[in-house]
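For this depiction, one protein chain was excluded, whereas all remaining protein chains were kept in their positions.
Chains here go by letter, A and B, matching the order in which they are written, and residues are numbered from 1 within each.
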Amino acid sequence: MSAEPLLSVRSLSVDFSTYGRVSHVLRDVSLDVPARRHVALVGESGCGKSVTMKAIMGILAQPPARIVGGEIRFDGRDLLQVRGGEWDAWRGTAMSMVFQDPMTSLNPVFTIGDQMETILKYADRRLGRRRDRRGRLDRVYEVLAQVRMPDPERIAKSYPIMLSGGMRQRVLIAMALLTEPRLLIADEPGTALDVTTQAQILKLLRDLVEERGLALLMITHNLGLVREAADFVYVMYAGAVVERGPAVEIFARPSHPYTRALFDCVPKLSGETTFKGIDGSLPDYGAPPPGCRFAPRCPLAVAMCNRSPDERPVGPNHSAACWRLEEAVA
Amino acid sequence: MEFLYFLIRRLLWSLLVLFGLSIVIFVIARVMPGDPARLALGPRASQEQVDDLKANMGLDKPLVEQYQHFIVGLSRGDLGLSFLTKRPVNDDIAETFAATLELVLATISIAFLLGIPLGVVAAAKKDGGADNLVRFGAILGAVTPSFLLALLLQVLAGYELHVLPTTGRLSPDFPFHPDITGLVTIDALLKGNPAALIDGLKHLLLPSLALSAATVGQIARITRSSMIDVAKQDYIEAGRAFGIPDHVRIFKYMLRPAFVPPMTILGLEFASLLGNAFVVELVFAWPGMASYGVRSILQKDLNAVMGVVMISGLFFVVANLVIDVLVGFVDPRVRIQGGQG
Partner (left out) sequence: MSELAAAPARPQVSIAYQNWHRFSRNPTAVIGSVIVTVVVLTAVLAPWIAPHPDHVGSIVNFRARHLPPSAQYWFGTDNVGRDIFTRVLFGYRVSLLLAAVVLAFAVPLGAALGLIAGYFGGWAEIVIMRLTDIALAIPPLVMALAVTAVLTPNLTHAMLAIAALWWTWHTRLIFSITRTLRAQEFVEAAEILGASRFHILFRELLPNCASAILVKTSLDFGFVILIGAALSYLGLGVQPPTPDLGTMVASGADFLPDRWWESMLPGAAILFVALGFNLLGDGLRDLYDVESVR
């Protein structure tokens, strides 16, 4: 057996050039997503989660983006080195994505069945598989049933507008499952939905990971969702991973000052009504702070923070990139 | 089912619009100062002659009764007698309407065949040279007086280059009668007469080009902005993530939703298109409704004028109904929610 996880991102760095100005948006991002695991990438809006996700899916618009370094290893192969056509074959087949907003991610003027069948048609073509429309539609019904949709044939004939938000989210999951991917990337799963529906969607994702042996990477800013659905967590700040660890560990012992601040932002149901925000805002990606990118906002920052911090272990499988860990945890 | 209700509702509104239109026209024709009979007969006619004509046309009755007569006639599709020719206005308009319809249909076809690709190209090259060219061209098309463009085309293509005929629908003495639909090109196709088809198309080209300039520009502009709008939608990015090839995403996933605003615009622009057709028909001596309308106006033939305005309104209403149906087919949101009207 191979020790390498299904998806392994190594030191990924991405720049953006806009109007002649270069922004260093991702810096040395590394993360692993093994099969049968729920991995969450957490951070506030603008921290680079979506860029990471798009880079992995290969849908980063280049230009303005440019991948300046690192590897995206999928099943032991570096996707950044393979020829364009091969990545195209992977995209939407071996790895697939569950889109965030069920209201806007489906084309309003085509039926669900038509949209799904089209995805399958081009996936088949890339994989050199032969199947007629009838066969593809059968697969569409099959997948719609897998996401617990009653009456798949009726759903397939529906337009998005005829379905509720929860049903559309299921359709989006079904779309991602069509080609039997091994890696599923979910962008803010269920956040556009009400809490009950969201819980159902998370349960569905969990079941699917179990049943089909998928690897799941969730991108979210919602800590509640992370606590509920993830086994392993990466915390991202300003384009860099600042802390990584098993979900239980991170929630028990948040170590990086940013993670701690983030957790303080969550209003707690139990008693405590006040919560601290984080002063300041994300740094300018054009001229980021030289060392730790959180330093300008960090209450514990000292001169040493002008150098890039090493990742230092905090517990089993749990590490954080901070010079002042001891003080932070204390 | 919802679509049917939607259509029925639109149909009822259309009838209401036509009813309102009939009142407007009646007011113009009968309530405004001026005596239709006197207008028709001219200042030198004797009072007796005028009274005779009035009695003949029912103009001596009270206004309400006259309107009743008018609307009952309308509902039966009867526009009354021409003061001048003493022929039913229906017959006169029927003879000329087909020519106008053919011109308008050709214009709309040109507008879409040119406008949509131009808009797509402009959107794809947003803020580039092609985009600026299309945007400026659209403005230029909108501000060029249609009679000026018509004259210009006539002079250049007709007199200077001698490549295209400059007047009429068919060459003089061309042995062909469009007696199926009344449209030369369609009838030529139906009868399998390629010579007539080519002759008809040659005559049609210049007038419809002159008439389409403004609409091409509008459609290109709207297509451009709606393509840019659609390109930003999540479902377009989603298509990319699912590995759907660019040509399918652009020509299927983007173009179809982007197609709705240009259609809607065409509906609104239809009235001014029809208005410009009047001018263009005159320049090219196109034997359509407009030539008939202008002639009856100059000769103060009120019933004919009312008929022409009424038919113009009817044309507008029917065109918009057709557009509603087409938009409904393209966009299920309209079908299911009944649109916003």
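Definition applied: a residue touches a chain if its C-beta (ideal position, glycine included) is under 8 Å from a C-beta of that chain, and two chains touch if they have at least 3 such contacts.
From a predicted model like this one, the values you see are computed outputs, not experimental measurements.
Out of B:A45, B:L164, B:L189 or B:L282, which is the one that touches the chain we can't see?
Hidden-chain contact among the options goes to B:L282.
Considering the whole complex, not just the chains shown, which residues of chain B touch the missing one?
The list for chain B reads 13, 16-18, 20-21, 24-25, 28-29, 32-34, 39, 139-140, 142-148, 151-152, 154-155, 159-160, 218, 225, 265, 268, 271-272, 274-276, 278-279, 282-283, 293-294, 296-298, 300, 302, 305-306, 308-309, 312-313, 316-317.
Following the convention adopted for this analysis, only the chains that are shown with their structure count from here on.
Just give me the whole-number Å value for how far the CA centre of chain A lies from that of chain B.
Chain centroid spacing, chain A to chain B, equals 53 Å.
Using the touch rule from the top, collect the residues of chain A that touch chain B in their complex.
Result: residues 57, 59, 88-89, 91-93, 96-97, 99-101, 104-110, 118-119, 122-123, 126, 159, 161-162, 175 of chain A touch chain B.
For a test of understanding, state which residues of chain B touch chain A in their complex under the given definition.
The contact residues of chain B facing chain A are 233-235, 237-245, 248, 252-253, 256-257, 330-333, 336-337.
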